[in-house]
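Yeah, one chain of the complex is gone here, protein chain that is, but the others are all in their spots.
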Amino acid sequence: MTRVGRWVSDHAVMAVAMLVLFYMFLPIFFVVLMSFNDPASRLSYEFDAFTLDNWTSPCTPSGMCGAVVKSLQIGFLSTVGSTLLGTLVAFALVRHRFRGRAATSLLIFLPMATPEVVMGSSLLALFTSAGLSGSLGFWSILVAHIMFCLSFVVVTVKARLAGLDSSLEQAAMDLYANEWQAFWRVTFPLVFPGVLAAALLSFSLSFDDFIVTNFNHGNTITFPMYVWGAAQRGIPPQVNVVGTVMFAVALLLVVLGSVGRRRRPV
Amino acid sequence: MAGTAETGRDAGADLTLTSVTKRFGGFVAVDDLDLVVEQGQFFALLGPSGCGKTTTLRMVAGLEEPTSGTISIAGKDISRLKPYKRPVNTVFQNYALFPHLDIFENVAFGLRRRGVKDVAGQVAEMLELVELGSFGKRRPNQLSGGQQQRVALARALINRPQVLLLDEPLGALDLKLRRQMQIELKRIQTEVGITFVHVTHDQEEAMTMADTIAVMNAGVIEQMGRPSELYDSPATTFVSNFLGQSNLIKAEVVGRDGDDNVVVDAYGRKLGAPASRARRTDGTVWVGVRPEKVFLARADGRGGTDGGTGSGGNVLDGGTVSDVSFIGVSTQYLVRMPWGQELTVFEQNSGAQDGLRPGDRVDLQWSPAHTFLLDADQDAHAGDETYAALTQGAG
Partner (left out) sequence: MSSAAPAGVVTGGSVDNDPVPRRRRRRGASTGYLLLLPGLLWLLIFFVVPTIQLTATSLYDPSGSLETGYAMTGSFSNYWQALSTYTGPFLRSLLYAGVATVLALLLAYPLAYAIAFKAGRWKNLMLVMVIAPFFTSFLVRTLAWKSILSDNGAVVNTLQALQILGPDGRLLATSVAVVTGLTYNFLPFMVLPLYASLEKIDLRLVEAGKDLYANGFTSFRKITLPLSMPGLVAGTLLTFIPAAGDYINAELLGTPRQSMIGNVIDSLFLVQLDYPIAAACSVILMLAIVAMVLFYVRRAGTEELL
């Protein structure tokens, strides 16, 4: 390869990559920017004037903060539920032999390959035919969220578990740890990063879900539902405050996580 | 049949395997194995991949359950005990150090599980023994392969097991480090006096360290004894090839001479072998001799490498040097015999003799005392991995 060719291959790829990252970050800049916007009209999507009002009184738009709280509650509960169920399934898949493995794997895979609109409408069809269409709300959103988070948990934990050398557990048993101790002293600490990653993924999937929720929410308003409704009438800029805060919190978690890992490598 | 206990400790049989069989489905990994490892021995289970040695080790550790038979330590049957109930610890092939714990906690793991007090003192002492005193706070992935190996050893040894199992412990190290660790392991074993059972496929490793070697093949022990015994008087063609190299020449037993040597006829030449090293004393046999025991003499009488075996030695005349490889300390000759077979001869490069060249006519001479006789029904290439690799490559 010529010297020029080498330089191009070394730097051009990186340059393109940077442009793509810029594309990915562009909307986030705008979310942060618009959180300081003082819109000229309710339906304006352009930056009109700078203000701090949105940050000092984030709960001004009626119902928005309630919707955020609802989303946090549902996100938390569906994270707990799906992480628990999914981790158990992952352990069964990696550590146990049983009939029907292929069918099980397919059942895990399908929800990830099904468009949300199909999942959401199927659930609605089920709930309606069961005569529950009038009582949809918090519980039905929770049920749906656990359902679609479950597969992602299984896949994430399974990957971590499959990479775990089974001789580590054997070593623990060889060193006088019984099955229970071997699990809690060796297996679980080593799988934990995978479980944590799965939980974070579940939370963000649940917190962010609109389509499935939209079919099954009854009268319960989550944050994405609120934004959707507001988009028809004009978005209050405080929505961008919530978006910015979410971004900042998630980023902080990741940074803390990586710092923690560097200090105490797992 | 067990190797002689040279250690002088009380000779109570420590690890005993009685008719142990392990089947995986239809595959017999270990076939009706009987084995006694005496206390304080450094015992090596040597064999090629898939011979059942690791399965045997795992059954002793409790990681596999024997299909039938019993395993006992100091007379106590442990065959059905869980791994954590056995007075046995293992150094795993890839060390299996806990990546989430530091070196100190790795070594302390077994003590903590048993609720031992004064963990810190014992761990420090053990880390000193393996020369890793200052590494307690490090993580396994911050250590080199050799250091990890020593941590694995310390982690097992600190529990003072009655038997320490080592599963190819040096397999992942490079050659130089492996040599160094062999000496180290032997030193530590002598120091702590615990019974070591060492599984390896490396015959040099086994011979360097072990008091007793059991050569395993296809689930059974082919031969067991001191390294020199096995080397000088192999019982089967497998052992003769797997442990070092051998020349095996087909011959017929014709009788005995006055020195209690069995006399055979190999392609018209009379050769002798001590009756004590004859595994078969009638019919067709393999006459075996190690390449370094053979001396080459020029057929024209001008000396050659000269052995001075004197009269009464075994002589095979009519050879032609077909290949010469210089390997530093020695030179390896391939000599083609009149019946087409190529024999291998190693000669020390002592500088005394002038070198032979391909095409030179030579006679092979060696002492009958270095000769062994094997059953000719056995495959002459059994256990010869170089031959297996070559023929596989050709096929």
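We call the chains A and B, going by the order they appear; numbering starts again at 1 in every chain.
Going forward, a contact is a pair of C-beta atoms (placed from the backbone, for glycine too) under 8 Å apart; a residue touches a chain by one contact, two chains touch by 3 or more.
What you are looking at is a predicted structure, and each value in this text was computed from that prediction instead of being measured.
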(request) Specify the residue from the set A:74, A:190, A:221 or A:239 that touches the hidden chain. (result) A:239
(request) Just name the one of B:202, B:229, B:265 or B:342 that touches the chain not displayed here. (result) B:202
(message) Just checking the interface: what residues of subunit A touch the absent partner chain?
(response) 1, 5, 9-10, 13-14, 16-17, 20-21, 23-28, 30-31, 34, 45-47, 85-86, 88-89, 91-99, 104, 107-111, 113-119, 121-126, 128-129, 133, 143-144, 146-147, 150-151, 154, 166, 169-170, 204, 207-208, 210-211, 214-215, 223-224, 227-228, 231, 235, 239-240, 242-244, 246-247, 249-251, 254, 258
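Basically, only the chains that are shown with their structure count from here on.
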(message) Using mean CA coordinates as chain centres, what's the gap between subunit A and subunit B in Å?
(response) 57
(request) Going by the contact rule at the top, pick out the subunit B residues touching subunit A in the complex. (result) 61-63, 82-84, 88-90, 92-94, 96-100, 109-110, 113-114, 139, 141, 155-156, 159
(message) Under the stated contact criterion, what part of subunit A meets subunit B in this complex?
(response) 165, 167-168, 170-178, 181, 185-186, 189-190, 265-266
